[in-house]
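Yeah, one chain of the complex is gone here, protein chain that is, but the others are all in their spots.
Chain IDs A, B and C follow the sequence of writing; residue 1 opens each chain.
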Amino acid sequence: MDYQAILGQCCEMPVGYVQLPVGVAGPLILDGREYHVPLATTEGCLVASVNRGCRAIAASGGAISVLLRDAMSRAPAVKLPSAKRAAELKAFVEAPANFELLASVFNRCSRFGRLQDIHCALAGRNLYMRFTCITGDAMGMNMVSKGVENVLGYLRNDFPDMDIISISGNYCSDKKPTAVNWIEGRGKSVVCEATIKRDVVQKVLKTTTEKLVELNIIKNLAGSAVAGALGGFNAHASNIVTALFIATGQDPAQNVESSQCITMLETVNDGDDLHISVTMPSIEVGTIGGGTCLASQAACLNLLGVKGSIHDLPGANAQRLATIVAGSVLAGELSLLAALAAGQLVKSHMEYNRSSKDITKAAS
Amino acid sequence: MDYQAILGQCCEMPVGYVQLPVGVAGPLILDGREYHVPLATTEGCLVASVNRGCRAIAASGGAISVLLRDAMSRAPAVKLPSAKRAAELKAFVEAPANFELLASVFNRCSRFGRLQDIHCALAGRNLYMRFTCITGDAMGMNMVSKGVENVLGYLRNDFPDMDIISISGNYCSDKKPTAVNWIEGRGKSVVCEATIKRDVVQKVLKTTTEKLVELNIIKNLAGSAVAGALGGFNAHASNIVTALFIATGQDPAQNVESSQCITMLETVNDGDDLHISVTMPSIEVGTIGGGTCLASQAACLNLLGVKGSIHDLPGANAQRLATIVAGSVLAGELSLLAALAAGQLVKSHMEYNRSSKDITKAAS
Amino acid sequence: MDYQAILGQCCEMPVGYVQLPVGVAGPLILDGREYHVPLATTEGCLVASVNRGCRAIAASGGAISVLLRDAMSRAPAVKLPSAKRAAELKAFVEAPANFELLASVFNRCSRFGRLQDIHCALAGRNLYMRFTCITGDAMGMNMVSKGVENVLGYLRNDFPDMDIISISGNYCSDKKPTAVNWIEGRGKSVVCEATIKRDVVQKVLKTTTEKLVELNIIKNLAGSAVAGALGGFNAHASNIVTALFIATGQDPAQNVESSQCITMLETVNDGDDLHISVTMPSIEVGTIGGGTCLASQAACLNLLGVKGSIHDLPGANAQRLATIVAGSVLAGELSLLAALAAGQLVKSHMEYNRSSKDITKAAS
Partner (left out) sequence: MDYQAILGQCCEMPVGYVQLPVGVAGPLILDGREYHVPLATTEGCLVASVNRGCRAIAASGGAISVLLRDAMSRAPAVKLPSAKRAAELKAFVEAPANFELLASVFNRCSRFGRLQDIHCALAGRNLYMRFTCITGDAMGMNMVSKGVENVLGYLRNDFPDMDIISISGNYCSDKKPTAVNWIEGRGKSVVCEATIKRDVVQKVLKTTTEKLVELNIIKNLAGSAVAGALGGFNAHASNIVTALFIATGQDPAQNVESSQCITMLETVNDGDDLHISVTMPSIEVGTIGGGTCLASQAACLNLLGVKGSIHDLPGANAQRLATIVAGSVLAGELSLLAALAAGQLVKSHMEYNRSSKDITKAAS
């Protein structure tokens, strides 16, 4: 056990390691590249299911992803003597005229950190200032926290009556399911899509486009709506996000928001083919720092070709990793939905005593 | 690598293992027992932080937990020809007079599964029936799924016009942040509390009761409220839940709902002491099955004394593990809030150039 | 101005009346009856729009409604010395063995009030006990509040350490958008449906079934999902609920939860016809008490045939009013969705300068 790699970095009072098996799904054909996706999991069927989804995607020409946004956030809470005064501070930090100045103070936190935006919320005389910042290939929480501290120090000059309650006021929001992440995004926001050919739906996924579309409406849209879901309009995004996060040294506690996802299915090309997409606003990943330094996790990042940083393209690897997360979720959604839709048939013949073991295990 | 332990059980297409360092925090004094809590994490400061929380709790006489509820859920979606007909099915399965019959059909799923309740939601002619069931020491998703299949098969006799859309209709809700879990609970519902003596707050936690109480209101209650949180009224429950889940072979993808938590702090005993509690309605854990069978995870369960089942007390170990999760979250909340509250002082002296490195790293 | 009718009942320090115009839509054919629906509104197009919806429903044979549940709620907040003690109180009031006793204490509140259920939530040592009760033809908030006071008084015998914080602890929830109402229901829970014939869609609604179904998915399901809606999966339920509430003397401040609604549309009968439904879990209405006593409001109730109480059928009028609310919402949803879907055509020809005035006004 290499204690040097973890002490002072990843874990205190270490007594050993826990091992999670890693399976590889794929190749996932995404944006013209081939990825072999490492998934660390102890849930039976998960790797096989994602693998089947990858096969369906590959047989249909691959998936396409778009990075919509890239910015980590941190929102300190400060208290002013009055709501009026809190509103003045809000106006100050949100004023376009002050942005360049505040950014110059903020950006001293790191070579890579670049302030993108400050969005504030008030609760009376308490002000929550949500700073967002690009963070290169790091997940970026430490970077943005340092930048926030710089700005808080600076603001005390003009607002000496500002009482800093906490460097994090939960409007960030880290590791909590919140609407602000769902609406504004946190980390990388990605959409990923594929068009699955009708015969692939039948032969690989063993179901029909019509059944899949209906299932998605009743389960992922209406079902989640009646359940009062917040950003949980999907079948099992969390499974894939978590397994890929653990394999590649990400912080799996962040899957709470990183797995926020809306899955959409519809028929296209005159009803012949299936269009599927996943939209994920809050994927928090990095390819340097944290658990990415450990040997097995680094190996998984290398398998994906996104370890560390590309010299001239800071942030490119982390962004690519985020698209791989979304692509893998796409594959996972496709396959589980197909298993559930096919289960519908199984159920209708349940009186004939067919086994429904696989369906049971796969359901989420 | 012991492929036999994982093939057909935990992971397909395995290529190896990923290793996560395990640190041990504690002893956590909970309900009169001592626990050494294994946490698998790569986030620096986490184990040390939980450890400090445990120390404060121990110095104050320990924490107390109560299990409020124990029932895993699965909610299939079925479609009827009309909303009227869906309402009839709802009335049928919710009728007290039919419960014993449906339970007898459901309970064939397992020696341990015992149906507790059926709670339905409608969206037009689609019906979501949320079955809840005690599941012994297993986390219980497979068990409840089998029971649900039994009941669906049975219901088709009286409701031949029932079209089974999916064994899971997302009203369960598994691995999605939903209100139904927050309101009704899923898995184990636990509340855990401790009263921390004033001098322990000062000496161990390096802050004051007043600052902690104010911080909790502004960050965990109001901050999360303005962020639009759903069950995320805490500082970093997800960190502890995830680390303990990975260490003990639980499904870390379930931390989405298992880390739902409201943390409450207030002064008691005429302002002398601090009362802290965490209320967590959806802790999904088991001590048999899944990842609990792997060697290192089993060792962590043994460290806690909750591996497997106690012969005459089925479910007791899993219930105890749930209380340990809540107790560890209590320790983690206490310590991080203290670090943030103390940081307030640091910030107010920021012009004197003091290091605030630790605060930055610890913030969530 | 009849001051006697309002003083000590409806309004203090009265200076006069405000007048809202009432339009009548219909007839709404619902459950085999004909209703002329009074809507008090100042929003142009609203009455006309609901009227058109009624016409489409009537031409298709009418709508059907089902009352799923009828129970008003009130949830006091009490504080106990410890969470353990709060859990004991929770266990006591939720125990089936104690229900009859607690109901007998509760039911002294009124001839009509009958306790249905007590469902509790904890936040540490604070307990929120949600009492639900049938309330005859009254909306029932006062009745349930009195019943709750009875029970609180009784509980103090066994739990003298119970500190009553508030007769309402917001877990009721009155006039706030909350998940507990959406999941558990408040007042009357109603589902209402109709099957609109293909030619009626074309001739009356000027659009196609396919367009309506697609619009509902993209706007009412996915659009509300990305907006982070809580029970707001509809086009404009609040418009109809509010207008009908004001006309019939209900409390329009309760439309916050009374207008929670999920609207579902799909093709049926081999794609020939359109099935539409609205599911509304929290319709809070009464036909006695409050504003129902005022002359113009009473006239509107009489127009609907639901004024006051039927001697042998207490609650029947209020329940019927709730179904009329749902039926009117059904008509309103149908018509606005049709206007929006037809607008799609308008938009595609916008370069030809066609007027889109009506669409603009109708949009919600």
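The working rule: a contact is a pair of C-beta atoms (placed from the backbone, for glycine too) under 8 Å apart; a residue touches a chain by one contact, two chains touch by 3 or more.
Everything numeric in this text was worked out from a predicted model, so none of it was measured.
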item	value
In the full complex, displayed partners of the excluded chain	A, B, C
Residue among C:Thr242, C:Ser277 or C:Ser309 that touches the chain left out of view	C:Thr242
From B:Leu7, B:Ala48, B:Ala225 or B:Cys293, residue that would touch the chain that is not displayed	B:Ala225
Touch criterion as defined above, residue of C:Asn220, C:Thr287 or C:Ser309 at the omitted chain	C:Asn220
From C:Asp70, C:Asp137 or C:Asp174, residue that would touch the chain that is not displayed	C:Asp174
Missing-partner contacts on subunit A, residue numbers	64, 66, 68, 82-84, 86-87, 90, 121-126, 179-180, 182-184, 191-193, 228, 230, 262, 264, 275-279
Missing-chain contacts mapped onto subunit C	6, 8-25, 38-48, 51, 74-75, 77, 79, 121-123, 126, 128, 141-142, 145-146, 149, 152-153, 156, 163-180, 182-183, 214-215, 218-220, 222-232, 234-239, 241-243, 246-247, 249, 251-256, 259-260, 290-291, 294-297, 299-300, 340-341, 343-344, 347-348, 350-351, 356, 359-361, 363-364
Subunit B, residues in touch with the chain not shown (by the definition above)	179, 182-183, 217, 221-222, 224-231, 233, 262, 264, 279
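Note that in this section only the chains that are shown with their structure count from here on.
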item	value
Chain contact graph, described as a line, ring, star, complete graph or other shape	complete
Busiest interface, counted in C-beta pairs	A-B
Interface numbering overlap (same over half, different under half) for subunit A and subunit B	same
Subunit B and subunit C, separation of their C-alpha mean positions in angstrom	34
Interchain centroid distance [CA atoms averaged], subunit A/subunit C, Å	37
Residues of subunit A engaged with two or more neighbouring chains	179, 182-183, 222, 224-231
